[in-house]
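Of the protein chains in this complex, all but one are displayed in their positions.
Showing subunit A:
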Amino acid sequence: MSITTVPKPIAGTSSFLDDRLGAGNFLKRNLRKIFPDHWSFLLGEIALYSFIVLLLTGTFLTFFFKPSMGEVPYEGSYEPLQGIMMSEAYASSLHISFDVRGGLLMRQMHHWAALLFIGGMMVHSLRVFFTGAYRKPRELNWLIGVLLLTLALFEGLTGYSLPDDLLSGAGLRITEGVAISLPLVGTWITFFLFGGEYPGEDVISRFYSLHILLIPGILLALITAHLILMWVQKHTQMPGKGRTNENVVGAPFYPAFMVKAGAYTMFTFGVIALLGAFAQINPIWLFGPYTPADISAGSQPDFYMGFLEGSLRLMPAWEINIAGFTLPMSVLIPALVPMGIIMTGLALYPFIEQWVTGDRREHHIADRPRNNPHRTSIGMAAVTFYGVLWLLGANDELASFFHISLNATTYVGRVLVFLGPAIAYYITYRICLGLQRSDAAVIGHGVESGVIKRLPTGEYIEVHVPPNPGIEAHMRGKAPVPMLPGADGDGDGERNGVPPKQLRGPLGRLRVKMSRAYGGEKIPLDDGHGHGEEHAAIGSGEDRSLTH
């Protein structure tokens, strides 16, 4: 049964809005907007929907949380802590956990959603990186994404400190230790942040304003901008049959994508609710109230701070004193350099790649990671760098779990943090080329069918069949990585004449060299053979004479 007229309530509301907003034009253009489909395009949505959960559960928590460091005796229903002096922040967090129905659920969902939010952003940014979806015209959206990730770390840090339990206090103390180590401005920053000496009486309420107002406000604005840009620029698509740089192939926003997105929202919400119900997280009542005099062994931050913790642990002791001033290098370097490398590297990569390849065209077809091996290898090297630091952030747990010396894990980590990325680069590069070769084999020779045939001459051959046209189109979406003009010559790039002026200096020559290494076709898809050829099932592989 199909409807012939629009139901009256909808028609009435629509006319009302259209009369006043002219919304019809917008809808005309956008109702049937096409969204391409690929599982990896959904990763960012995890972060988006987790953010909604964060806003909802966070609002609930603010109704009960008291952001105050005033000391009160605990009189709630958690017996082990009754009568103990603690900050109002911690007491109200306990109140939420034990004396508000659904409070513990909201707290745990909030924490899980935070982990999923940042985790989702990380995986999404990796997808965008490895498929080259940050390329023109999407560089701005990529930068917004990097900013979102950075802000989310600060949002997590400020939120994590609020319950004012012993574990969160340890994190706050480390934050203070890092902030005060900054040259020139360190003491200013800490005294202004804490309203005096650590811990002071102000930091919880200040972090509270940052955590529930300022940073989420900016996050919300940036997420909106991120989505608008995605909408306007249209999503990238994976290479495939009928897909070009000038079209979008997929399902329309209304109704399919809308319902799909709704389902995915519900799915994310549901998984977070499931975690909140069954997976305990941050049981603050076990840690006790914060005091700067105590700490529990095995203190671990949330996962997204682990890489900073690891780099602090790895760094050997080093402090410089000049003219009465102190540079605590063993704090400054690990706190600033890895984060600096990763965030700056992410932000600059699209522009560095453009500079190296000289590629200023728009790209709407996503790369398969194997088809830009150097980019993929650089990405994997960065992932390894991050991963080693992250693992070493839990080196005490590793040492006790595997019964190895704690100091040994640190020494190994100090080497691995440099060696690991290099090894990852090499291995990834070889794997990419191997995968390209395998693609070339499928295109060039077809797919092994498993059917063995005997020729009249008595020889056995295996029948090769053409690949699935969809898969073939997917593979043929490969394009050579662009190179600077002049870099693609076989020799020194000057064979075809004098190189352009900006490529002549030492920097220019380096650029040409990098372009030549980075760009070009490493393994061409082999078009030398038709489909449906047959290969000898036995023999040395010198079988081409048989079929062609």
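Here is the rule we use: a residue touches a chain if its C-beta (ideal position, glycine included) is under 8 Å from a C-beta of that chain, and two chains touch if they have at least 3 such contacts; residues count from 1.
The rule is simple: contacts and distances are computed from a predicted model.
Undergrad: The chain dropped from view, which UniProt name applies: "DnaJ domain-containing protein", "dihydrouracil dehydrogenase (NAD(+))", "Cytochrome bc1 complex Rieske iron-sulfur subunit" or "Carbohydrate ABC transporter permease"?
TA: For the chain missing from the view, the UniProt record says "Cytochrome bc1 complex Rieske iron-sulfur subunit".
Undergrad: Out of A:324, A:458 or A:506, which residue would touch the omitted chain in the full complex?
TA: Candidates A:324, A:458 or A:506; residue touching the omitted chain: A:324.
Undergrad: Could you tell which one of A:6, A:85, A:423 or A:510 touches the chain left off the display?
TA: Per the contact definition at the top, the residue touching the missing chain is A:85.
Undergrad: Considering the complete complex, identify which of A:17, A:228, A:263 or A:352 is in touch with the unshown chain.
TA: Result: among the candidates, A:263 touches the missing chain.
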